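Yeah, one chain of the complex is gone here, protein chain that is, but the others are all in their spots.
Every chain is named by a letter (A, B and C) in the order it is written, and numbering of its residues begins at 1.
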């Protein structure tokens, strides 16, 4: 995912493209000689894309036109293999900014899941940073590795098939991202791992989890504790009949943010 | 903003810190020997912070405790000098992901404004990428440069005090971000500048702007045109009395996204 | 739907009850000797409810328990026969208050549809008021009549199978409620029909309709023109895992309100 070598403009053998038919038909597919992709609008010969530029069109055997787009990190997240709920870009985007994640940063992630946040973190810390991601469930580690591999981001992730509650090995990390069911259990460990002033973000589906994790942050050496929810609404823009979409996702989870300080946050005398 | 040299842990002369008092009292200040910062909770001697670690506390002459945090890209955006409305992290975070912006990318920004999005883009494309940002109003260019300078990101931005409507010089760029009052005017120019499959994002405060810009995208060589609005709600987490904040920002703007294709998007026969 | 005669406590032959199984299983059914109601949880002998009190339980032949509730106006709206989109209680409730509808009021409704708003209006104007409702499509008039009949509210509605655009016969009405595709066409007619200070409410799914109808109101003798959208979110309250529902209705329509004045609203000299 670098920029402006030839591989950025031309589709190469073995690369993934986002095959775009329309708003409801988008697929992440691997381009390879002889490979075919079957859709409800006919069969697309993916091999024919090799050597052609990104953004080009290709027709199925039924004469339907598709476009071959270069997958962005957004596409990779939305099209990730996912046995469970993933974190969505609306939440991930805000979290990346709040965590201050950028090139060169060292980040611990607790709860790899299917790796959607991992992809975004890995993409952001390139080329000099690293994401250390903990996950106890072997099958999720495998899925996440596949997703990161498709994204070409394996080099920026250290997978740890281990229980973060047993201890984090990293120290002085810039940021910690948590997405597990009992996040309060790892708050003291995150405190140890974070550099002074470092950031933590915790994703919780329920408000009860939020209350418990905020209490654990407030007891520890954390300041600037805030919780948000982010709602995304699609607008259907049609000439003369523009309106928001009838259905929307009403809830994914709450995002709690805090900053590591060097003393407990409760006021005490100088 | 690299990681884990000594400069990442220890506050150095001339650096900015986020001085944190409480949720309503956060300031971006420059640390310098002999410098004082006056607040409603007393005077803080900023020079005393030199050589101390990020996350440490410092007391004002009135005995109030402040914490010295390392500014994240989020802090830099929220504390940017801003004569006008800025783009907010909720919108910026989503836009970065949709644009596929990451290390090494080349991005054109049309409408620098006070540079809040510019900061986020520059932070994301480091170290090998570049943001080319167009702005016609000299006073905004100056403000944006000051904001980028505070953020230490000037090396990743090429400022162009010029009217984008007169033409974009860049070609084969990975992404274009637009935030001007008449964005439809630059859609054909963005089309020329973008590499095949490249992404465009347009921020519009009004729905009428959205309708016009979507129409111009649909007439050009763009696919995957979508518009969203993003609502952020703070949750006040207090033991036994947790509730959303009474007031919230009800609207900043709409985000429209599209992808550059190599042919016009309207169906035509094979 | 009066109060506290015996018919208010005891289920009588021929009355409707809301048969309640659980949050997903609620049905509006007519109680009658010998009548059976088939559900996925077995068959309920509705006749057995005659003479029993509202709120009582009844078991299906499979041993599942149902409760027999007296239908409220909310239930009647939600369970109305509806070939098209109906107005929802979140919008209706606000509209009733903004229109100042209450006992004794005379209200014109333009666009009966399936009669969901008609029911709420008729319920509110009892016993001395009247709803005059216009609808051009015969099949909708029939459906609305059936819905109003189930609700026992036919006495408070004058159905007019006629095109409101050809003229409204009523004068000095307290309120006008509009829900048709081209509401701006009837604004001048509503102006004629409304008493001084009377209220109008217009429901529009698209923002383009809103812009046109607001323009027509501003040109006429109307003041206090405001537009709102109302979003309803269900909260799933579960011990220890409370959270908003994952899915929600993101849009039904916009509500525009205005007040009839006796002169044009644009400022002119005294």
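By our rule, contacts are C-beta pairs under 8 Å (C-beta built on N, C-alpha and C of every residue); 3 or more make two chains touch, one makes a residue touch a chain.
Since we're looking at a predicted model, the values are computed, not measured.
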Residues of chain B touching the missing chain are 205-209, 233-234, 240-252
In the full complex, chain C touches the hidden chain through residues 1-4, 8-9, 20, 23, 26, 53-57, 59, 63, 65, 67-70, 72-75, 77, 89-90, 92-100, 102-106, 120, 123-124, 126-129, 172, 174, 195-199, 207, 210-211, 214-215, 221, 223-237, 239, 242, 244, 254, 256, 259-263, 267-270
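Throughout what follows, only the chains that are shown with their structure count from here on.
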Taking each chain's centre as the mean of its CA atoms, chain B sits from chain C at a distance in Å of 46
Chain A to chain B, mean C-alpha position gap in Å, rounds to 20
Multi-partner residues in chain C (2 or more other chains touched) are 207
